[in-house]
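What you see is part of a larger complex, with each chain still in position.
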Amino acid sequence: MRYVEEFRDPKAAKGLLAAIDRVVDEIGATAENPVYIMEICGGHTHAIFRYGLDKLTPAGVEFIHGPGCPVCVLPMARVDECVELAEQEDVIFTTFGDAMRVPGTKKSLLQAKADGADIRMVYSPLDALELARRNPEREVIFFGLGFETTTPSTALSIQQAAREGLTNFTVFCNHITVPPPIKALLDDPHMVLDGFVGPGHVSMVIGTHPYDFIADDYGKPIVVAGFEPLDLLQSVLMVLEQIRDGRAVVENQYARVVPEHGNPVSLAAIEDVYEKRPSFAWRGLGEIDESGLRIREKYAAFDAEAKFGIGYGAEVERSVEEPEGCACSQVMTGRIKPTGCPQFGLGCTPEMPLGALMVSSEGACAAYYQYGGGRAAVEAAE
Amino acid sequence: MKDVTGQKVLRDSRVTLAHGGGGKAMRDLIESVFTDVFEPDGMEDQARLTAEALAVPGARLAMTTDSFVVTPVEFPGGDIGKLAVCGTVNDLAVGGATPLYLSAAFIIEEGTEIALLRRIVATMRDEADKAGVRIVTGDTKVVGRGSADQVFITTTGVGVIAPGVELKAGNVRPGDVAIVNGVLGDHGACILAARGDMALSSDLVSDCAGLGHLMAAVQAACPNVRAARDCTRGGLASALNEIAEAAGVAVEIEEDALPLRAEVKGTCEILGLDPLYLANEGRLVLFVPEDEAEAALAAMRSVPEGEGATVIGRAKPAPAGQVTMRTLFGGARIVDMLVGEQLPRIC
Amino acid sequence: MCLGIPGQIVEITDESRLMAMADVSGVRREVSIAPVLGAGMTPGDLIGEYALIHVGFAMAIIDEQEAAETLKALEGLGEAQETLEAMAEGAKALEERA
């Protein structure tokens, strides 16, 4: 597989790991006093566990798993709204598979489907569009979920629907943006982070400049990284080198995919279709200013919030408390590790997730559980 | 009415509720379509079988059942009939039994094309012949439109376990070598594409195959083969987890030893799936003592279904019940059982 | 998040809607090439290119040059490490001999 296999070469990994070791030594970081690096993106979290990178890197490097899994940060209230939308008569509710198992306060979409709602997993919003074309007598709702990577595809699909004059296609827009939560984290007084691995695919859309504030205003290094293991290790090395050298700049390890200024077509589509919400709720993080997108008035015909009076479009805004005993916000801000949560592997497992981070396989807790041996590993360690 | 070959001619091109009514229409359907595969004992509703192999002191009867519900019912490399015969033959074979007899029960949706049923039945006939089993009894039910998805088949297999043969997951011991008989995940990836809802296409063909002859060859070559498990729903990962748990051993596999086709990898990359969990219908994992591994590989490679046989890992003493994979990087990850189905991801 | 995978654009399937067939290791899927159709380009220009595919859209053309450079740097590190290790082996052997 071109552009994939090459970046999984174990020989090169050895070199990277040795270099990382050296830089960690140069910094003087240890297990007791590690360098904290946050990989913002859930895809990176996944890759770290998938390839065991956390175990290969020295003890002086500690990964903190960031908020970059759109499924994990989805508040239960949004899931409840999805269920409500899906359970309407004559609706086909379409979603990426990731969102199927996320629990709402009463049920997940998987359970709503079992209860009779017509819910279909799609690979692309284009597939939802095609369903709308083929089922003119039914209302096809697409659950627009994801960061800037996914945001343009939904926008382009809405533009296409408008061009075709479809009247039965809407998007339940829950798209969110990466920079605001990073800012929120950096503003957190408990923040311990020393640097960031930046989200490669988000950046291919928005470019690298939206991260300038991290280096400029907060003095933290950030390296935009690809998703193969060598990409990640190289990015970690680059972050460490900045730390060692006392620099703080935005670097781009993933230049084969990420242009400095992002993708103009995608940015134009985003600009055309969405506007910022004043504020948006993140599971585990609470309300964050200007962190969510809504569909502009001119595309109101394709906006499920407007058409069905739900979500942020509802008269009465819905908000749901996080479940009792959930330590997700602490994990997400790097204050504790998943295994430090008292619920981990007991009240909270991938089969019955309590908190957001156990829901998606991108979630830090789920990754710890699945790749790290679950509760047994915690107890073995104790 | 009968045609020149003596087969009942059916006026209908699709199954109607009349074909399930227990009357002449049903008998006509059975005589016209299913007689090729069922070998009923006259008009009796039960087969009566003389099995010398069972009369041997110490011999045991093996019995297993599975329902088959695949969508689409026909796919590259097979159909539901092939799955139904191979799946049950394999469940017998991996337990060390010689498959002897199958039953086949069909639940047919009103409106199903009779030509489709004929094709499925022909496949079953072929596969049964290949496997050397007889389909000795059967049943057909017809349900209303929307109460089934074309056709479901339940096969039950009966076989004989020769005296002294004892293959089971619990037998696996630390040091035993794990072998698979070929590339993994072809069936699962092929069905995903064939289903059409992800709009993927590829040249992948299901790996569906009967593994009775392969198991016979291995058992002949390796007196101490410990256990075998076909890697169906839940894939290799589930089979290994079951074995690790039953035997109280750890199993460690090597990522770079896993045989995977490029198209299977591609499917997994696109949809965010893990090939370890993809279903197979002609793949098994076998545990043998280290000193029989070469013999097992040779025996497997001597039959077509084992041409791709390869060692993928081994059992270790601890942690009991845990399956891990050494990644390309020398890192280790736990290969747990799936929670539910694997769902395509975007993130 | 944001699963993406490189795929090769092998065929334009719908000029007007900017749809093309992408091939990922022999698995084909129709994708939108709208995001990667730069000003002044025609869809056909994309044939043979590798693009980063995400939820049915070609989101970026992969820059061959940049990829090669990154790889070169990585390989350099790998080889340097091998040399270092060989040297360490040699030093150890020398020590042992001593």
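Letters A, B and C mark the chains in the order given here, with residues in each chain numbered from 1 onward.
In this section, a contact is a pair of C-beta atoms (placed from the backbone, for glycine too) under 8 Å apart; a residue touches a chain by one contact, two chains touch by 3 or more.
All values reported here derive from a predicted model rather than from experimental measurement.
> Formula for the whole complex: give the number of copies of each chain kind, using the labels shown.
Putting it as a formula, the complex in this file is A x2, B x2, C x2.
In this section, only the chains that are shown with their structure count from here on.
> Hey, which pair has more contacts between C-betas, B-C or A-C?
So, comparing the two chain pairs, more contacts are at A-C.
> Using CA atom averages as chain centres, what separation in Å is found between subunit A and subunit B?
Inter-chain centre distance comes to 38 Å.
> Any idea how many Å lie between the Cα centroids of subunit B and subunit C?
37
> Between subunit A and subunit C, what distance separates the C-alpha centroids? Give it in angstrom.
The computed centroid separation for subunit A versus subunit C comes out at 22 Å.
> By the touch rule stated above, which residues of subunit B touch at least two different other chains?
In subunit B, residues 198-199, 262, 265-266, 269-270, 345-347 touch at least two other chains, as defined above.
> Residues touching two or more other chains, restricted to subunit C: which are they?
In subunit C, the residues touching two or more other chains are 1-3, 5, 24-25, 29, 54-55.
> In their complex, what parts of subunit A are in touch with subunit B?
Residue list for subunit A touching subunit B: 1, 4, 8, 10, 13, 42-43, 49-53, 55-56, 69-71, 96-98, 100-101, 110, 120-124, 127, 145-146, 150, 229, 350-351, 360-362, 370-374, 376, 380.
> If you look only at subunit C, which of its residues touch subunit B in the complex?
The touching residues are 1-3, 5, 7, 24-30, 53-55.
> Of all residues in subunit A, which touch subunit C in the complex?
Within the complex, subunit A touches subunit C at residues 1-4, 6-7, 9, 11-16, 18-19, 41-43, 68-71, 96, 123-127, 146-147, 149-150, 152-153, 156, 160, 199, 201-202, 204-205, 227, 230-231, 234, 253, 255-259, 263, 265-266, 269, 362.
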